[in-house]
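Encoded as structure tokens, the structure appears first; notes follow it.
A single protein chain has been removed from this complex, and every other one stays in its place.
== chain A ==
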């Protein structure tokens, strides 16, 4: 177990390192210095600015300094907003995005599993068809389209929910709904097919034969095993939800991390782009790491030691 965790951990560190390196060198490929503005500054000011941002050092030194700043979790100042640092933007945006993300995952997992289980239990019945229609639609409609449709229908036409910003629970309904539908659909489909397979297993027949209540058979025996594939895709889903927050936060004017990220891209605020990209990637890779470990702990068939590949 310890060895497995160690291996995953090393892989995680390597991945983050690669992303950080990639980000650094790609950003350095850009023509011109980030300090080159339309308005010209005099020579001394320019030189001092470069020294301030360590841009006068050789590339290798800059790279080492950059890695050090990542390791100490200090992503430096924003170039376009002089009063802000990347850390202050992250500190303000992340809690809001995290709140949105956590609710989204909760809604997606709970409703997705419920939908999938009922679809599997009533295989080829009406509930099955309805659930799978919802699922295919949920996968096909991009979240930004769904978000605009929800605003149009539920906020503008009916006035049930506020159309934008992030404060009271009723503000949260539409963004969470828009963001959770896609992952919910994927989870529902996966749960359904995995449940259908599990329900034909012999141990389910045994459980039924020994007179357990249907609820107990489904929840305790079938679901527990059927959910393993769902655990494996949670990491990928989180990546989708995270990138989804970019557009959702833009559409609903939510002051989260995604908004700052998109804004920094549009303003070409390189330190912010670099900082948020590395932060996002590290966060995601860490989530994948946690999911892997959780999977190893949940499934006793995985022996958790190195067997090559994997």
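Definition applied: contacts are C-beta pairs under 8 Å (C-beta built on N, C-alpha and C of every residue); 3 or more make two chains touch, one makes a residue touch a chain; residues count from 1.
Basically, contacts and distances are computed from a predicted model.
S.K.: Suppose you had to identify the omitted chain by its UniProt name; would it be "Membrane protein", "Dipeptide transport system permease protein DppC", "NADH-quinone oxidoreductase subunit L" or "histidine kinase"?
M.R.: In UniProt, the chain that is not shown appears as "Dipeptide transport system permease protein DppC".
S.K.: Just name the one of A:105, A:237, A:257 or A:284 that touches the chain not displayed here.
M.R.: From the options A:105, A:237, A:257 or A:284, the contact with the absent chain belongs to A:284.
S.K.: Thinking of the whole complex, not just what is shown, which of A:141, A:196, A:212 or A:294 touches the missing chain?
M.R.: The single option touching the absent chain is A:141.
S.K.: Hey, which of A:5, A:127 or A:265 is the one touching the hidden chain?
M.R.: Residue touching the chain left out of view: A:265.
S.K.: If you put the missing chain back, which residues of chain A would it touch?
M.R.: Output for chain A: 11-12, 14-15, 18-19, 22-23, 26-27, 29-30, 136-137, 139-142, 144-145, 148-149, 151-152, 156, 239, 242-243, 246-247, 250-251, 262, 265-266, 268, 273, 277, 280-281, 284-285, 288, 308-310.
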